[in-house]
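Please find one structure pasted underneath; my questions will follow.
Note that one protein chain is taken out, while the other chains of the complex remain in position.
Chain IDs A, B and C follow the sequence of writing; residue 1 opens each chain.
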Amino acid sequence: MSTFPSPASQTEQDLTRAELLARYRQVRGASEALCAPLQTEDYVIQAMACASPAKWHLAHVSWFFETFLLEPFVAGHRPFHPQFRHLFNSYYEQVGSMHPRPNRGLLARPTVDEVYRYRAWVDERMARLLDGAGAADWPEIERRLLIGLNHEQQHQELLLTDLQYNFSVNPLKPAYRDDLSEPPRATVSPLEWVEFGGGMSELGHAGSGFAFDNEQPRHRVYLQPFQLASRLVSCGEYLEFMQDGGYRRPELWLSDGWAKLRQEGWQAPLYWELREGEWWRFSLGGMRSVDAAQPVCHVSYYEADAYARWAGRRLPTEAEWERAAQGLALQGNLREAGLLQPRCAPVGRGLQQMYGDVWEWTCSPYTAYPGFCSAPGALGEYNGKFMCNQMVLRGGSCVTPADHLRASYRNFFYPEERWQFKGFRLAADA
Amino acid sequence: MSTFPSPASQTEQDLTRAELLARYRQVRGASEALCAPLQTEDYVIQAMACASPAKWHLAHVSWFFETFLLEPFVAGHRPFHPQFRHLFNSYYEQVGSMHPRPNRGLLARPTVDEVYRYRAWVDERMARLLDGAGAADWPEIERRLLIGLNHEQQHQELLLTDLQYNFSVNPLKPAYRDDLSEPPRATVSPLEWVEFGGGMSELGHAGSGFAFDNEQPRHRVYLQPFQLASRLVSCGEYLEFMQDGGYRRPELWLSDGWAKLRQEGWQAPLYWELREGEWWRFSLGGMRSVDAAQPVCHVSYYEADAYARWAGRRLPTEAEWERAAQGLALQGNLREAGLLQPRCAPVGRGLQQMYGDVWEWTCSPYTAYPGFCSAPGALGEYNGKFMCNQMVLRGGSCVTPADHLRASYRNFFYPEERWQFKGFRLAADA
Amino acid sequence: MSTFPSPASQTEQDLTRAELLARYRQVRGASEALCAPLQTEDYVIQAMACASPAKWHLAHVSWFFETFLLEPFVAGHRPFHPQFRHLFNSYYEQVGSMHPRPNRGLLARPTVDEVYRYRAWVDERMARLLDGAGAADWPEIERRLLIGLNHEQQHQELLLTDLQYNFSVNPLKPAYRDDLSEPPRATVSPLEWVEFGGGMSELGHAGSGFAFDNEQPRHRVYLQPFQLASRLVSCGEYLEFMQDGGYRRPELWLSDGWAKLRQEGWQAPLYWELREGEWWRFSLGGMRSVDAAQPVCHVSYYEADAYARWAGRRLPTEAEWERAAQGLALQGNLREAGLLQPRCAPVGRGLQQMYGDVWEWTCSPYTAYPGFCSAPGALGEYNGKFMCNQMVLRGGSCVTPADHLRASYRNFFYPEERWQFKGFRLAADA
Partner (left out) sequence: MSTFPSPASQTEQDLTRAELLARYRQVRGASEALCAPLQTEDYVIQAMACASPAKWHLAHVSWFFETFLLEPFVAGHRPFHPQFRHLFNSYYEQVGSMHPRPNRGLLARPTVDEVYRYRAWVDERMARLLDGAGAADWPEIERRLLIGLNHEQQHQELLLTDLQYNFSVNPLKPAYRDDLSEPPRATVSPLEWVEFGGGMSELGHAGSGFAFDNEQPRHRVYLQPFQLASRLVSCGEYLEFMQDGGYRRPELWLSDGWAKLRQEGWQAPLYWELREGEWWRFSLGGMRSVDAAQPVCHVSYYEADAYARWAGRRLPTEAEWERAAQGLALQGNLREAGLLQPRCAPVGRGLQQMYGDVWEWTCSPYTAYPGFCSAPGALGEYNGKFMCNQMVLRGGSCVTPADHLRASYRNFFYPEERWQFKGFRLAADA
């Protein structure tokens, strides 16, 4: 088979086949472990077009391996089910037709059991492929495998954010996990400003590890001097904005943001409810009272931008964020911490909370880096075709696995979307 | 407790309490028996606002007994769940708020198991109430009980029609029952015309059996002489209409019907699909080829009306239909026949298929009979508030239980709705 | 040319050609006289799909004469403009394509001047046709001419109602006529009940005068005894309903009506505005304070029905209304009175305000009379294809010309529509 350029140009070259298979099993197992608390019914529903059913996520990530690895690399491959190619295609136009996204929650079948059988079927064949593939195919297989694993990790995060949304519309307010512990209450540290000089900087991924195509090529940019806030904006600070009329003052908002606010009747972050004078928020652990010390979460770009304008500051560009992150240890309140919600910034000097807690909105629209080139074929649709109308977020969240992140990692969402774990950090000109 | 006038003015006065409890158990059991073929996932989905999840039907009919019988008549009644009053209220404004109808399929919880526990809880308390209620309360309890049982039977029919719709949007086309037998192929008898003289007639329910308020009072009407077709319009006849450009000729259609046809792209009855030149239809038994001898089913009023205009005939009024039905035996292809789909008209003289197979569209808008008076209170919302914009259908269908029907029974739907088992019979002036 | 059955079966047989031409000129002149107060800009706008521009009305009624008389009966007829057939076709599918109704207000051209030239061009040719047509064609010409004249009178009423609506959305609240006099303030007489016995009655048009096809055939109906209110419901009475929570109590409303009320935020009749505690209404004379003695106007069927339920009464059927109207003089506050708004009921015994002031909602859905048969061809689309989803109104309004009305005249609108001059009279079982 001829080489198929993949959107990820780098591979973890020192992993053996056995190590890769172990990593495959670890990632696949993690998806299923995340579903352990679910009832069968919880897998089925879809409360908005963006929030896919858990069942769909589990099947789609398997479809990815079947479509991009088993089908091209296993001689005589016959599909698990002839219609799964259509049912579980997300948006790959070059693969063929797809079930409409808003209708994923209308599928009673395949059942949850059948989806798990599909997963096992794929896993068995993937293990055989990783073991037996010829040397000529191997580089391409390895490249695609790494994409597939990172893809599944992205869907693990989506699985949790979508479950939270899908539970949230139910008046019973069911918790994903009743046993989820609440982070200890703390007092948030005073916000400090960390200064960065201007000049030439480098942006984007370089090196031998895995990265998506949209993080590349690494390139030079010129930065003005800037400052970053030492920590994320807290719920307490955000409440001040709300109490100062933040949601009623059009002069603080982008025009499209104000229109959205009025259309949707926004008065607070998503999942917040005022009950007898006190603010509560819906979480994966059910309804919790808002903790002023925690980072504000589930806000749109418009809200982050309006807060920054109200505060006399601005949001950072993605180049500023990445420059600041370079050299920092990749640690924080990530999925492995098991909290599955943001927590108060730790006490300490310098930048805190750069990784984990919430994805940080930047003021950078998601566009191609200079010299960016989408891979040919369907995998080229992974990132490139979304480079319009979305904003970049950085740093991962409390539901992102640590080994999925990098300083150069670019997440992107439409500015009005709020259901992800999104917050923000202030920036300013130096 | 003071008397509460019910929308059903008549009761089955010769039933003992024990007989009523037996009937209660029979009806309640039938609902659950209809669900026996379902997987858990099948209970959850709702593919359009009108097609409620099976789980919702099972809970709502129980809510009906809890709300209208347990709550007012059981001293110290405490609800099964404080939010079920809201979640499973369908449209009774006077009972309080209700979960929005289009969002019934977004509720993963309560689970199917919990809904069955709710049913058992209601059944246990209902049995106690029927056994122990005082004589003063009894007439009102009996009246409401009969409404509740007929209500549950209506939802049994809806359960099947909604399941068919909810399965139909799935590209896998799952069958409700794989073992559903196909009616034997037959040749449809020639259509004959049965004549009825004009003059005074009586319309509406009278007598001692149960009837809904909207069938009353019985009243006099003056009819012109008329003719009714001896049987329902068949698929074969309907195919002739289609082949003669029926769906492309605006002169055959009501203005609102033509607008709907163009908006929805109608080219055939609901559930029909053209596969390699042959018409198939989706049924509770999965995809079946269209049988020319079977009555056409799943057509809107607009389609029935257009066909009649094309055929140079008209649809019957409900008064004509009821006059013709008076004295006929209540028999036909009803739910008890177990086919769950229409079948070819039997050979015989006179009117065939008046009961069962498909609900028959009449050209009568659903309005109040002279002297009609809605009951006060929430049960008065059962029928009266829908007396606008809907058309009357008569005769029951292959998914209607026989003991639910009468000659005076009035079903009603919006003229564009097609997902029920609806067909039609031609009429003409004599 | 072969005979073309027209929807109007009767003609004014004793009119000479000269008299018919005079009537043609009178009707055509009346349309233009109604436009005398307009500025050029006023002819152009369309504030909702139903409220066509004045310019469009003037052209469409001329198109009617060109299409149904000049084109078939004038040898060698060449159209005024090749695209007017499309532009000014309202809904005659059999004539061909039509400009979409909601887009009539997007046409700057033809200009108002061009439309008047089109009218003059049609008038000149119509005069020649009426003078010179051969005897063989004459019966059909006469029949169509009478339809055309009645059609233009209907559009005269629409012209005024649409102008009122189109002006109403302008914050400047421009008056159609600044010089429109206000009816003298009066005290409304106490409402009395007029009784009618039951039994056989006749409904529909008979005799030699003009009538539309939908008023025919005259046929027998059986009526229960009933009562009619002596006059229309007044604004003062309607205000009591409003003050008693009429717009906040779902138990008073039809289900579809309550849904519409909530969707549209209805709190009062159309055109009513609360200004500093006092109710005002927009009229053809601009903003006027609500006069308690005047009949309530610009209400939907849903509002009329809810009021009647609140009052413990009901609306009359069209058969009841027509029976009551038989034998009454056709007089009242009609267009010729020049008020162009309803006025307080006159003092007197018996039924008042049966004709004029406001069209009276009946509780009768608009359906075909027994034996009704649409004419073949495009003119058959005039009335028959609307016989679904609409309600019958009777009696004409303050903007209806007197010589356009009859006791058997059936107007029809969707139950949610309010922009016509519509009110109602109560009825009750005797």
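Just a few scattered comments:
The rule we apply is simple: a residue touches a chain if its C-beta (ideal position, glycine included) is under 8 Å from a C-beta of that chain, and two chains touch if they have at least 3 such contacts.
Predicted model, so just to flag it, every value in this text is computed and none were measured.
The undisplayed chain touches these shown chains across the complete complex, A, C. Within the full complex, the residue among A:Q83, A:Q154 or A:T367 touching the omitted chain is A:T367. Set against the missing chain, the residues A:E32, A:D131, A:E195 or A:D256 yield one that touches it, A:D256.
Within the full complex, the residue among C:L15, C:L107, C:A259 or C:L351 touching the omitted chain is C:L107.
Residues 91, 93-94, 200, 219-222, 224, 250-251, 253-258, 301-302, 305, 314, 363-365, 367-368, 370-371, 380-381, 385-389, 415, 429 of chain A touch the missing chain (whole complex, contact as defined above). Mapped onto chain C, contacts with the missing chain fall at residues 39-47, 55, 83, 86-87, 99, 103, 105-112, 166-167, 169-172, 174.
In the analysis below, only the chains that are shown with their structure count from here on.
Between chain A and chain C, the least number of touching-chain steps is 2. Nearest to the global CA centroid, when each chain is reduced to the mean of its CA atoms, is chain B. Centre-to-centre separation between chain B and chain C, using Cα means, comes to 38 Å. Multi-chain contact residues, meaning those touching two or more other chains, do not occur anywhere in chain C.
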